[in-house]
Every structure is written in structure tokens, then in C-alpha cells.
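Just dropping this structure here.
With one protein chain withheld, the remaining protein chains of the complex are depicted in position.
Then we have chain A:
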Amino acid sequence: MIEVRELTKRYGRVTAVDGLSFTVRPGRVTGFLGPNGAGKSTTMRAIMGLDLPTSGEALVNGRRYQAIERPLHEVGALLDASAVHGGRTAFDHLDWLARSNGIGRARVLEVLDRVGLGSAARRRVGGYSLGMRQRLGVAAAILGDPAVLLFDEPVNGLDPEGIRWIRELMRALAAEGRTVLVSSHLMSEMALTADHVLVVGRGRLIAETSMADLSAQFKRDVLVRSPRPTALAAALTTAGAAVAQMADELVVAGLDVAEIGDLAFAHGVPVHELTPRSASLEEAFLQLTGETVDYRAEGANR
């Protein structure tokens, strides 16, 4: 369980996190979603006791991270997979980590096998691909068998196989009853991994909802094609729908597919296509965070 209470973090005059409060519960994957610069990484660093909050607090299992004696047994984190010394082997890297928290060598070998680095364990990390470093980062995170896990943008730069592996791993960790917090700026990624999402923008919480609700919330219009669009549009407008007409296509909001089909039948208008359209999750995300993006290219959409 992770509790963030009224967390504020300022760097000079820049407010990275602004009175953020949320709770991350065990047994599900919680997505931490927001555009770049929304304060996700800062929040995670505050949870890990790396950045000191300007005000407010972040607690793990009810305690400040710095108050935990051997924290790898309680919290595992993958914040930056490239943050390893390239001259060390994967085994040596995990070995010093394990020693720092009184974890045995057998466990080091076990996690190396679990992340698929067993055969590369004696090679220097400097020669690793990004995907292998990511796996090493995951191995470090699960080293102490912690009940709370944090992953900061874990799929960034991974190939499809690596992405699927991370996704399945996070789902498996949550299914074991662990608390899993995953940050991402990609809604599509969250849709496949997370059960619950926290949407942040400019350091504030914009929405907290289940992934299913978020998808449902942005289900919206129906595309209708008909050889007599004008007649149908009139009938639909009378029935209370909002209709936009483009040649033989109508975009109808406010009525569902069945209602539109029935109405067309009742008016004797043939219909060639009826397609319900949901806003893509990316659009939903842009709508939610639209006002909060810090840096945007001039003239790029909207």
C-alpha cells in the first residue's frame, strides 16, 4: 500500500507536484498516467525517499521510506534501467544490492533466472541491450520479494517481446496480491496493463478511476451511411440526436446503434452502415490532460 498525502514538490520556482493525494492498493496494477513533465517521476522519487517533499508526505506501508530498515524486502523499484555501472556484471550488481539488505546469493541467481538473464549474468552490463538492462532493473526490483513495486515508464524503448514480458510480469505480481504502481505517458499501454488509473497533469490529480470506467466514459458516437442521408438526419434530429452530415455519412451522438436502426426502419430509410465509435483512449487521455501539457508543438492538432 502506498499513500501519498498532499504531496508538493518544488524545484526553485517550478512546481513539479502540487498537492497530490492518492492511495495505491494491493492486488491490482495501478497505472500512473500523465504527459511528460506531469510529475510522475518526481512523485515516485518522493515515495522512494530520494527527493524530499516541499510539503506533504508519501508513505509506504504506513511509513516513510527512509524509516524502513531493510527496504528491499518491502519495496522494489525500477526507476531508471540505465542507472547501473556499465563495468559491473549483472551478478555483481545484484550481489551488492543483495548484501546491502542481507539477501543471500541463492536469491540473486534465482531472480536472474526469473528475468531470463541467467546465461548473461557474468557479462558486463555495459554491453547489455536496453531490453536486458530493463530485465536487470526488474530483477533488482523483485530481489527482496517486496509487496510493493514501482515501475517508472518500464516499457520505454523496449521491443514488442520485452513489452509483453513486462506487462505479463506486472499483472502476475499484482495477481500475487502485491501493490503495483506503473507510470506511463501512453494510454494504450495502460489499457493493456492497468486495472486502475490515476491521471495526473501539471502535478495535480485529474482523475482516478478504473480502466473499464475510463473506457466507458469516452464511448460516444455512431457512424451511419445511408443513400438518403438528409431524410434520416431529419428523423434523427427530431428524435433528439445530434447529427453531423458529410455527403452520405452521418455522425450521430445521443442515440445508440439499436435506436438508430429502429428509427431508420420506422421511416423506411435504407441504411448501409451503422458503426458505433468510441473515442480512442488516446483521445480520452488528451481530453483529460489537454489543459495541462507543459510543452506542445505549435499548431500540432487542436
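We take it that contacts are C-beta pairs under 8 Å (C-beta built on N, C-alpha and C of every residue); 3 or more make two chains touch, one makes a residue touch a chain; residues count from 1.
Methods note: contacts and distances are computed from a predicted model.
*Asks:* The complex lacks one chain in this depiction; which UniProt name from "ATP synthase subunit b", "Potassium-transporting ATPase KdpC subunit", "ABC transporter permease" or "Cell wall polymerase" does that chain carry?
*Replies:* "ABC transporter permease"
*Asks:* Can you say which of A:8, A:89 or A:215 touches the chain missing from this structure?
*Replies:* A:89
*Asks:* Can you work out which residue in A:59, A:97, A:130 or A:205 touches the chain that's missing from view?
*Replies:* If we include the chain that is not displayed, A:97 is the one touching it.
*Asks:* Tell me which stretches of chain A touch the chain missing from the display.
*Replies:* Listed in rising order, the touching residues are 45, 48-52, 65-66, 68, 70-72, 75, 77, 79-80, 82-89, 92, 95-97, 99-102, 140.
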